[in-house]
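As you look at this complex, bear in mind that one protein chain is not there, while each of the others sits in place.
Naming follows writing order (A and B), and every chain is counted from residue 1.
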Amino acid sequence: MRSKRAELLVGCFIVLGVAALVYLAVQVSGLAFSSKKDTYQVVARFDDIAGLTSRAKVSISGVTVGSVESITFDKDLYMALVTMNIHSDVNNIPTDSSIAVLTSGLLGEKYLGISIGADDEMLKNGSEIYDTQSALVLETLISQFLFKAGDSEK
Amino acid sequence: MVDAYIRVNDLSFFRGDRAIYENVSLTIPKGKITAVMGPSGTGKTTLLRLIAAQLVPNAGTIFVDGKNVHALSRSELYKVRKKMGMLFQSGALFTDMSVAENVAFPMEEHTKLSAKEIAAIVSDKLHSVGLRGAAKMMPAELSGGMARRVALARAIALDPELVMYDEPFTGQDPISKGVLVKLIRQLNDSANITSVLVSHDVKESLSIADHVCILAGGRVIAEGSAEEIRASADPQVRQFLNGEPDGPVPFHYPEDNDVDDIGDNDGPISVASKSNKDGAVQ
């Protein structure tokens, strides 16, 4: 009788532990166990990605439509090569759309934002977005500002 | 002498620099009760541990049933130990099991008997020590004497050929002592067990022993039947039997001993794991 109760409680304990793991995975890390959405891959080359990481979100009008798969360095062009997965149901992004590295809030995470273009042709798997806008780097901004201020004084 | 079950040859055993035994030889006859007596601290319990090969001697050999126990491999040694039962000084019942489970444990480990057969043997063994009614109790609920009787039932559960009793009478009231004396005698006679009894209770030991060894100062000072021992004229034996404070056996612990040795954990209470350190064949 005693041992039956112990077995029951040990069972509860293990279930609780596994439940905690699932809870952390789903609620805290946002890991989706539901079948992965179909995606297609698009690449873009940036001069400066300044702190963008893989798994960062890709959005259009602030709605997440995909995520960054990988970031590598393109040795030939000296640029950052970003590969991203876009959800298959968002299949009407014109090829001349532009993409920018943005920051959520003042100190928040970096993410990618796509601004829709006007072309009739749409992005497909393996397409590249040519119109890219690098991240704003504070140092560059300040030096530009100082430079321009100096110009206008002349 | 009748055929020996245990033969100890030229045994020497040291703890640090102190000799517990020096060139001790003795024989324990088969099917008899042998009492090993001696003052406290002469290493009587150590002798039992040496016989069970939980400790390894510095020199000499011990043959149990014709086998040199210290030259056996681990698995062979465990096989020999199945033929031995040992009643520890404290009883050493497993505190997380009930009385019945304690007695059943060696059978569950070493036999392929069904649960029903084991239950029958358990109840039989408990009956033989007069504690069948206590089967469901936990060791913590037992009195000292009852615990020792349960431990005895457990020690004989596998019908061993050799049962070793480590100080069975210490700390028992006269009635318990009487019960134990009767039980040991009965067991020995009914199952033809060889019994080794380590004790310093002279009266009880002499009353049941067929064969008596008295140890003192690392040597055997007397060996023979109970009558021969009682009639012995040896001053050391006389001092021990009569409990005289002054005599050849010194009251004082030798002073030239290494001081570090006293607090050492190799004391007389050391157990199994220590034998690992001493290089035992485990």
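The criterion applied here is as follows: contacts are C-beta pairs under 8 Å (C-beta built on N, C-alpha and C of every residue); 3 or more make two chains touch, one makes a residue touch a chain.
In the analysis below, contacts and distances are computed from a predicted model.
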Protein name as given in UniProt for the chain not displayed, "Phenylacetate-CoA oxygenase subunit PaaA", "1,2-phenylacetyl-CoA epoxidase subunit A", "Intermembrane phospholipid transport system permease protein MlaE" or "NADH-quinone oxidoreductase subunit K": "Intermembrane phospholipid transport system permease protein MlaE"
Residue among B:7, B:30 or B:82 touching the omitted chain: B:82
Among A:30, A:62 or A:150, residue touching the chain not depicted: A:30
Contact set of chain B toward the excluded chain (per top definition): 49, 52, 54, 78-79, 81-82, 84-86, 88-96, 105-106, 108-110, 265, 269-273, 277
Footprint left on chain A by the chain that the document does not show: 3, 6-7, 9-10, 12-14, 16-21, 23-25, 27-31, 55, 57, 105-109
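Operating definition for what follows: only the chains that are shown with their structure count from here on.
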Mean-CA-position distance for chain B and chain A (Å): 76
